[in-house]
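Heads up, one of the protein chains got dropped from this complex, but the rest are sitting where they should.
Per-chain residue numbering starts at 1, and chain names A and B are given in the order in which the chains are listed.
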Amino acid sequence: MTRDCEEIKSLLGAWLDGELGASEAAEVRLHLQGCASCLGEKARLEKLQSSLKSVLEAKASQLAFEPFWAGVRQRIAEERPWHARLIDWARAVLSPPRLAWAIPAVIIILLAGLSLEQFFPGWRWALNRSNLAAVESIDGHGFNVALLRESKTKTTVIWLFENHEGEEETSAEPVSGGPAF
Amino acid sequence: MEISEWDLIQKCQKGDVTAYEELAAKYYRRVFMVVLGMLHHQEDAMEVAQETFYRAFKNINRFKGGSSFYTWLYRIAVNLAIDFQRRQKRGVMDFKENMDEVIVETERLGSDPYREVRDRELGERLLAAIDQLTPDHKAVIVMRAVEGLSYKEIGRTLGCSEGTVMSRLHYARKKLQEKLGSYL
Partner (left out) sequence: MKAKRKLPRSLFRAALLFSLWLALLPAPLGAAEKGQPGVQVKIGTILATNQADCSDSQLSKMKQQLEVIKYRCYHLVKEESQKASWLANAVFEIPGGRSLVVMPQEYRNNRISLKVRLLEGEKPIVDTTVRVPNRGNFLLGGPAHEGGVLILSISAATQ
């Protein structure tokens, strides 16, 4: 089965680059022998390639080494500031493919943290020795209130004692008259 | 790899900037060509090419000689150029600007003025047309044209398959042919 011109033209670039398999390359070569249109396409592709190389070579030939090297040497001499290096590092590390893996990784770590609570309830409390009961509000309704929190024994105590100020009678129960600590 | 080049690299790895100057002198034009092909703008290309050599020197201890030094260098250059374009997203240079440059340069023409003018115009138009491609398409067309790299090598540098390189090249060439029309 012979290919038509459109198919051959679509293979010409790869053929010129030497990237076609032997049979396809032979087919293209054979087609070119009798097809002016495809030969014209081949010439255009070759010109495209050679023009690009020559225009870049021409521009590069005008570039002197001294000013170029001066710029490189200056960069080497000047230690980049920490924030510039941090940005470079972040750009390198947080490239899209790595980020794609980093996001699930972070989520998995978070989920693992949450799951620990399901399997080992209170593990955070156990890790944090200062995890005491926290008193958010107290209303003593006329009683005096003392609050004690001791991290060593993880103890929070709310202590009530009567306000004797202005009272003439003495309490029959002296132990309730003041804080016990 | 040439022994002398490897010696120079080893000196660079010990912090010898003079040895690095020799390496830079050898490769700076090739690196500049690749970067200019991708960026079009001379100053940007100079900036990225210098940055390439700076980064290569800072990381030269990572170079173990698995590939040629230049292969390692152009990989840095191509990736920096792609990164630079994505950050800058500069506007497309228009043809009129290029034409002015072409006219100025006609003062330095040789024996066949018509052909030279036309070739220069084609060159400038070609660069301007490449500038309108995406960074990935620019990279394949420049790496193939300037370095003559195989699809496999291009794929390794850009992190894509040979098939992807082939389809990108085909697309880029088609676009360039459309843009350049009768100039080819």
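Operating definition for what follows: contacts are C-beta pairs under 8 Å (C-beta built on N, C-alpha and C of every residue); 3 or more make two chains touch, one makes a residue touch a chain.
Here the structure is a predicted model, which is why all the values come from computation and not from measurement.
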Contact residue for the chain not shown (choose from B:11, B:26 or B:55): B:55
Hidden partner interface residues of subunit A, rising order: 88, 91-93, 95-98, 100-101, 103-104, 107-108, 110-111, 114-115, 117, 121-122, 124-125, 131-141, 143, 145, 148, 150, 153-161, 173, 175-176, 180-181
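By definition in this document, only the chains that are shown with their structure count from here on.
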Distance from subunit B to subunit A - Cα centre to Cα centre, in angstrom: 30
Of all residues in subunit A, those that touch subunit B in their complex: 10, 13-14, 17-19, 44-45, 47-49, 51-61, 63, 65, 68-69, 71-73, 75-76, 91
Subunit A-facing residues of subunit B, complex: 17, 20-21, 24-25, 28-30, 32-33, 36-37, 42, 46, 49-51, 53-54, 57-58, 83, 119-120, 122-124, 126-127, 130, 141-142, 144-146, 150-151, 162, 166, 169-170, 173, 176-177, 180, 184
